[in-house]
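I have placed the structure first, in the form of structure tokens, so that the comments after it can refer back to it.
With one protein chain removed, the remaining protein chains of the complex are shown where they sit.
Moving on, here comes chain A:
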Amino acid sequence: MEMISLRNIDKWYNPSFQVLKNCSTTIEKGEVVVVCGPSGSGKSTLIKTVNALESIQAGDIVVNGISVTDSGTNLPKLRARVGMVFQHFELFPHLKVIDNLCLGQVKVLGRSRSEASEKARKMLERVGLSAHAEKFPGQLSGGQQQRVAIARALVMDPVCMLFDEPTSALDPEMVSEVLDVMTELAGEGMTMMVVTHEMGFARKVANRVIFMDGGEIVEDRPAEDFFQSPESPRAVQFLSKILPH
């Protein structure tokens, strides 16, 4: 079953700058797809089109059978089921960890406060942060904050998860604690679209790798193939820079 389908996406930031050029791909339910490419190639823009945080000028996007581009679609309702994790965590700093996890459940899904908070505590336990429920985000390390952010997305029972460079703002020693949570999630069959430069994670976890450059999807292939024998010179060059020799 198709979970995310992008068909011929064009996006311009202004008339002279096309940031996405005819991008198409399909992500099946349960698939993990890593998106990589040089800085400025449009990775963040592409992933944000999936839940309509970025608008597009042409093309079609369908998530879990619902058209994102149809003007009649209830976007808040759709977004509620698409988890998103950001590079800079974007926890709400004025709310305790537990309240960060309850806000969407209560205000968007209409769950009762006690139901929401029970679910939140379960999810915190799962990402190993039970002890921190009553703290504020500013009192946690980067790695802990990002795990809270993942938990905040998961309590909404998402049908798929989007990650935009979830580890690139972290100190090196905290990267693995976040990747471990993501790996576990992938193992449970979560559909994931992950922008990352963690090629170790891509190799180990991803089913497919999408390589972008200059707003185009240059390669879209099974992860093994991509690493063994990248087809385009641009991907070869990118990999030679990013992989340890």
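Heads up, the rule we're going with is that a contact is a pair of C-beta atoms (placed from the backbone, for glycine too) under 8 Å apart; a residue touches a chain by one contact, two chains touch by 3 or more; residues count from 1.
The rule we apply is simple: contacts and distances are computed from a predicted model.
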Open item on the list: Suppose you had to identify the omitted chain by its UniProt name; would it be "Xanthine dehydrogenase family protein subunit M", "hydrogenase (acceptor)", "Glutamate/aspartate transport system permease protein" or "Acetolactate synthase"?
Closed with: "Glutamate/aspartate transport system permease protein"
TODO: Using the definition of touch stated at the top, determine which of A:40, A:93, A:187 or A:200 touches the missing chain.
DONE: A:93
Task: Sole residue of A:66, A:108 or A:239 that reaches the chain not shown, by the stated touch rule - done: A:108
Task: Absent-chain contact - pick from A:153, A:202 or A:235 - done: A:153
- [ ] Tell me where the left-out chain touches chain A, residue by residue.
- [x] 48, 51, 53, 76-82, 84, 86, 88, 90-94, 103-104, 107-109, 135-140, 152-153, 156
